[in-house]
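The complex appears here without one of its protein chains, the remainder shown in place.
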């Protein structure tokens, strides 16, 4: 049997990714897509790739009427706007995966320091941070899941087993991350103009990116004490993918096999993490279009450091694929349902 | 029930595409992959994207032993080498889709003029040219299907309805085609070096590309008289996709609606052709990773020309997706089985 | 001795290209840059590549005060806006190269049919179309030069010798052109978003691009009778460069040597056209960042066609480099002054 699903904010890149993936989900009937900019237009006019695939027409956002149309909601709106929609939906008894930052923080003060005033604080306590490998049980029974940011997904999965095992110095973590341009969204800006991106490589928001507190929250939970992380995002001239290069100082003497053991213990039964053996290193190309997070590493005796590298697709594992995985858990479908996606090369 | 399928030559890009797509085909059990260069290696070592997805080990090619392992064969070898494998397989009663040029020509002389000596001419008569929209009935009962070249797939689908209806001058056809780099194969050459492709755009093999006689054969059949086509391939700095810009002089007074009618009549029930309305034009991005051929056009009264534009993914519709579609028809599966592929943007 | 030069509209891509190239022109002192959007900002803030290279501050546009600051003007404004600035400058006795379409047409009616009302028709008669190889003498004595469009530069140079010599059927010309994205300008639009361009290839404005009448005007002059050209522009995922693939039906029996002779006769002494021998074909990569137009061709006996291919850099030969070449001629500097630009690979 299928559940009725709506996408609120379906004409950004994560919205599109949801539509494209949900077309092939055996337990989902997509019943509505809202869009502020394209209300009244067919989603296939907005995204011609969807011609003949999806015939829904974008609706303007009306929470009440929307509530009638679906039982499960993906909210892919910008933060702030998101909470204004999520809150009434949850209160109306709907289950929601919110792809914005609005419900990712356990502490409202952190949210308000990095974003703005929070207008639905009462829901923060019950909202679950939707990184399936870390919070499976809570997700299974959640009404509201806050889907992780794209960068935190790759960083936290790479770092958590090391932090949990105490093999690295907790305040030595540096995450140097590189993202494809779709992470910047679909809005037309000079920054995302082809000619400004092509053949160029830059860092941005160094020391001030809003995914920093999110990474710190999750790794602090794992560490069972507060920790800080240096996080530097970069923009790569490619459409999709995030590679994270994580640096940490070793706190103990460990061998390659030990590290492999830690990752396998943590992720051995997780269908969407691939732990690489034999010194293999991940590439964003190898996870393109999939929900996988590939993880490899190198111990560097010379300097007493470990370098861990993870690769994800920012739109799939870093957003919409993970959101669907969360829905699968929340609804009791198999975790992999609709997410056994074909791999790519090239 | 599943059939046992083997891929002969599985470590080029079309071989990879077959492996990746067949993982999700509900009627196929992939039993063997051969590779000259990688025999003995796991296919997931060759293509790390396949880690955890496919555990087969590449075998060296031995037709006899291979015959034991499968009932259906995809041969993704270079021409000439292909026929040496295809012929014994067919004679052993196996069904085969050959992705090389070796069995595409009805006239051995044409093959020998553009390629080299043909060593299995007896099979040319029974081999069917595997463009599903044009040769459905023959494919349904074929033992040996010659999968079309990537360029001919896009050109013939764009031109056939106009040629069939007699609305264009038969000797006015010019196909200006632009292909992504995967069309050049996976071999490491200076031509395909990133730095030689990136930021550059060129034509190649102008007036001498071997897909020319293939296009002419198929359109001559449609026209019921021999015709010639000017065909110019270009290399685009992108991985996948072919856009064809087809020019023809109008032989009659026609309106936009007439043209739309011709395309819809020809392809109305074809699941993998999307005829675009309202002057919309196709983009390779909109068919990326799918088996669709998108077709749009413009009538230019000023010059008495029609310009038809088609877009395909050269590895899917132009090779492996189409090959699987042919298998579906040959085996009595539904034409779309395993080919309802997710769409992309970006 | 140096002349004082101002750039009106210096913060688009052609404006930037002018600034960058003029820094190294031995006869030019750049005295002013205007910009509507960035008035008051240093040009090096707008384009960080210019840090330490150019210290000018963008001014808002005031024709009167601008007239005091320079003797020679490059106007790099959108059409319509351009003529409102060009006209008073010329009437004030200034010499001007206008990079817009406003003064490219000898016939105001053609302009008004494809663009809008013309408000400075009196200057059309004296304006010279600035394709140096075709109009050298007129440019030498011009006060106002209309710099050609990017596409017409590549198409007309490729076609003119054949048209002049009468070796091709005049109404058989088809120009299939492929441009890098900088041709679409620097404005932030969804069309030029990296993720909409990368890995995609499309045609646009088929049958309706405004460079069509410009190509037809120039080739009609060469042919000494009106002719029509089919012109189809495409967008390539690269920043710079235009490749033109020109098709024509042969009107006579000609050999390769004859064609080479025609091109060499026409362009033998032109410093910025390279006629390729021995069947070599141009690539946009080989002219990147230079003022060259490379031209190669193939005769196709099979179909009675000639295929001519030309490559230019759309921002240099297709805009700002050609504009500087026109200034060189107008001012009596050597044609190549400041334009002996380094070549690239990669």
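Every chain is named by a letter (A, B and C) in the order it is written, and numbering of its residues begins at 1.
Note that a contact is a pair of C-beta atoms (placed from the backbone, for glycine too) under 8 Å apart; a residue touches a chain by one contact, two chains touch by 3 or more.
Note that the coordinates shown come from a computational prediction; the quantities given were computed from them, not determined experimentally.
Participant: List the displayed chains that the omitted chain touches in the full complex.
Facilitator: It touches the following shown chains in the full complex: A, B, C.
Participant: Which residue among A:167, A:236 or A:273 touches the omitted chain?
Facilitator: Looking across A:167, A:236 or A:273, the contact with the absent chain belongs to A:236.
Participant: Using the touch definition up top, pick the residue from C:283, C:303 or C:326 that touches the left-out chain.
Facilitator: C:283
Participant: Among A:17, A:59, A:102 or A:196, exactly one should touch the missing chain; which is it?
Facilitator: A:196
Participant: Pick from B:199, B:266 or B:313: which residue touches the chain that isn't shown?
Facilitator: In the full complex, the listed residue that touches the missing chain is B:199.
Participant: Go through subunit C and note every residue touching the omitted chain.
Facilitator: Residues of subunit C in touch with the missing chain: 13, 16, 20-21, 23-24, 47-53, 182, 198-199, 239-240, 274, 276, 280, 283, 285-290, 292, 294, 340-346.
Participant: List every residue of subunit B that touches the chain not included in the displayed model.
Facilitator: Subunit B touches the missing chain through residues 13, 181-182, 186, 188-190, 192-195, 197-199, 237-239.
Participant: Spell out, residue by residue, where the missing chain touches subunit A.
Facilitator: Residues touching the hidden chain, for subunit A, are 171, 174, 176, 178, 180, 195-196, 198-204, 206-207, 228-230, 232, 234, 236-241, 243, 245, 247, 281-286, 288, 298-300, 302-303, 305, 307, 309, 311, 345-346.
Going forward, only the chains that are shown with their structure count from here on.
Participant: So, what's the distance in Å between the C-alpha centres of subunit C and subunit B?
Facilitator: So the centroids are 39 Å from each other.
Participant: For subunit A versus subunit C, what separation do you get between their C-alpha means, in angstrom?
Facilitator: 46
Participant: Taking each residue of subunit B in turn, which ones touch at least two of the other chains?
Facilitator: 198-199, 239-240, 282-283, 285-286, 288, 345-346
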